[in-house]
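Only one protein chain is missing; all other protein chains are in place.
Going by the order they are written in, the chains are A and B; count residues from 1 in each one.
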Amino acid sequence: MLNYIIRRLLLMIPTIIGITLLVFLVMAMSPGGLTAGIRGQEGNMRPDQRKKIEEYYKKRYGLDQPLYRQYLRWLNHVLPFGAKEAGEGFPRKWPVGLKSPDLGESLMRHRPVIDVVAEALPVTILLNLITVPVIYAISITAGIYAARRRGNSFDVAWGTTSLALWSIPTMWAGVMFLGLFANRDVINIFPASGLHDTLAEQMRFLPSWPGGVFARGWLLDFAWHLTLPIICLTYGGFAFMSKLMRASVLENLSADFARTARAKGLTDRAVLFRHVLSNSVLPLITVAAGILPGLLGGSLIVESIFSINGMGRLMIDAIFQKDRELVMSEAFVIGIVSLVSLLVADLCYAAADPRVTYE
Amino acid sequence: MSNFAATPADAGTDVQFPTSNVDVPLPWLAQVWKQSISQRAARFGLAWISVVAFCAIFAPLLANSFPIAIKMNGRWSSPFLHQLTATDVTLPILTLLCGILCFVRRIGFLSKIYTMLIATVIVGSLAFIFIRPPNTPRETYRLLERAGRLQSVVRTPIPYTFDDRLYDQFSADHPHPWAPSHDHWMGTEKFGADITSQMIYACRIAMAIGFISTGISVLIGIVFGGLMGYFVGIVDLLGMRVIEIVGAIPTIYLLLIFVAAFPDYRSIYLIMAIIGLTSWTGDARFVRAEFLKLRNQEFVHAAIAAGLPLRSVLFKHLLPNALAPLLVSASFGIAGAILSESTLSFLGLGIPVGDASWGALLNEAVSAGGGFIWWLATYPGLAIFLTVLSYNFIGEAVRDALDPKLRERS
Partner (left out) sequence: MPDPLLQISDLNVAFETARGLIRPVRDVSLSIYPGQTVAVVGESGCGKSVTAMSILRLLPSPPSKVLSGSIMFAGRDLVTVPENQMQKIRGKEIAMIFQEPMTSLNPVYSIGDQIAEAVVLHQHVGSREGLRIAEQSLRDVGIADAHRRLREYPHEMSGGMRQRIMIAMALSCKPKLLIADEPTTALDVTIQAQILELLRKVQQQTGMSIMLITHDLGVVAENADVVAVMYASRIVETATVEELFDRPQHPYTQGLFRSIPKFGVTSKRLETIPGTVPNPTKFPPGCKFHTRCDRLNGDPLCSTVEPLLREVSPGHWASCHHAEHFAESPVTVPQLQHKREDYIPLATEVQA
């Protein structure tokens, strides 16, 4: 198993390089090339001044060099080994060795990209780490329930609802939630933006009643802020997965091994929960690989609607500000996150199904 | 239907579709289509898409600031005709042609498609070369009518073009957006354009985005996957890496990266191309898998043994069989493309400002100040939802028709 993991991790390297190359080429292809982003920023300057500043930036970010050099330079930046101090006129200096990986500097924020990403990435990962169990819990429960009462009103209603839920655009759901439940003019029971109250730092962790007044505390405040975004992120997933679960439970209920289990004298409940369930979740784990990129994409929209400062919002800002370095690093990091989560999904599958071995 | 497998009666009467049928696949496709359409959900989907298509084709007849006919100084004239754009003219002509072709029996299915493609190119380019509507202010005829210069006016049901910003009705103490009223059934947006009209014109973008970007992605998918499945070996290996690379990045991020590469040159065609370029991996995987599976089947060996080149077997005989499943993927693909466009427009990175798009309208529903404009959230959102739902319904129905086992279970 360890061998397999190492092999998969090694295989990721060419894929990641491919991703960055693809992104780099796309950016380089753009009209005006890579310099377009810089050109836009200095608004009212004399032409000679502007030219000078452009020259400076071009030199500083290596934009005056041929494309392949620019790419190698960027690659050198992000790798944990390679030419050190290559920023100035790469590749003239050659002290090669281990170094701390560097995602470059944001062209607009004038901060190291790695700092910006370090703030945003945990937020996005957290959102998805909460979303995935919620999706699975709801879809497994609903799928079992619908399959057991196949053809009854719950089954029919859930079938229709899930198809409808599946088609609701995330942004519409987000906008409607925001407009209906976080609106001073309609119902104002949820916060409209962010993950924490501005005063969250001063709160206690758990709810408390100092002096008889209810204070919700940090945790509850967090959950309160998360409610709407998490609903937006989950409904599509569980709508799709509960259909899958229902079909899978129905299939396994009439499977031969379920009949064997019944013939052993197990109760219907035991057959369902011990034998059918364990087999029915297998396809759900398989599709995890398919829905994870979708989830990351969904969190981009949700972050943008609910003003949550995650990777998605960072990406949108970077594009609006034409911040090439940030876009590249963003693609790089998201690529790694997706590939790692796909690997985790595959490992989960191997853990759940003894027939699958990765040797 | 009974789900009890052991019942002997079931064995003989199950409808079994041939999964790999080398001969004429079209009757089979027709059968699948007929079966899909027999489902209520699919019929609903088709009905809604017909409504959207109707709005898209006849948009200028449904919503136009220019009256269909006026009587001015005792003479009848039609400002509407003078103001038609190239698109306005091309779409109905092509629809008419399509309708005629459907009734012509003597031409084969493929020739019909070729005819349509050629006609599209010819009519489209002619229209774009010769039709240049004058840039008349949209409020002209309202002002004329108010001034009493028109003896009679025949208007379209919604008397506003999508880009008519009601400059004549501007008032500082009643700023846009206006809530729905008798004059503006769905209200107005922040610049003053009528939303009903915008919704109608946005159908064009929805239809075009759906079909063209899915067309692009399916085409790339077939060619890419086909080449991989045909050549196998190193081509297949490299191709799979490319698919993995494109597939590893969430689609929306990929879209944003492409959009970011063209910050100032956005147009509807670019968006279509970008959506097509980012969503082909699924189709390519499918075609490849199908080719690899079929290559090793006995009837293919038999065909090759009989002297048919592998190329002809794969592309002429096997590809048509993969078409029906591709239809399913295309149906979901259209839904996805519409979602992608709406999402991009919603994020402010889609079609250029000023064009009508459901996503862009939805974007305005929550203003920067936190105000919620319900009519801007409800109607465009509902339109996107219904359209996506319709294509999903159709996709599901076709898939169920293709897979009888699945249908039995549900």
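Some points to look at:
By definition in this document, a contact is a pair of C-beta atoms (placed from the backbone, for glycine too) under 8 Å apart; a residue touches a chain by one contact, two chains touch by 3 or more.
Source: prediction; values computed, not measured.
Screening A:Thr161, A:Ser193, A:Thr227 or A:Asn279 against the full complex identifies A:Asn279 as the residue touching the chain left out. When you scan A:Arg8, A:Lys58 or A:Arg262 for touch with the missing chain, the hit is A:Arg262.
As for the chain not pictured, it touches chain A at residues 254-257, 259-267, 274-275, 278-279, 282, 352-355.
Note that in this section only the chains that are shown with their structure count from here on.
Look at where the CA atoms of chain A average out and do the same for chain B: the two points lie 28 Å apart. Contact residues on chain B toward chain A in their complex (touch as defined above): 3, 5, 41, 241-242, 244-253, 256-265, 335, 339, 342-343, 346-349, 359, 362, 365-366, 370-372, 374, 377-378, 381, 384-385, 388-389, 392-393, 396, 406, 409-410. The part of chain A that touches chain B in the complex is made up of residues 14-15, 18-19, 22-23, 26-27, 29-32, 36-37, 40, 159, 163-164, 166-172, 175-176, 178-180, 183-186, 192, 247, 250-251, 254, 293-294, 296-297, 300-301, 304-305, 315-316, 318-320, 322, 327, 330-331, 334-335, 338-339, 342.
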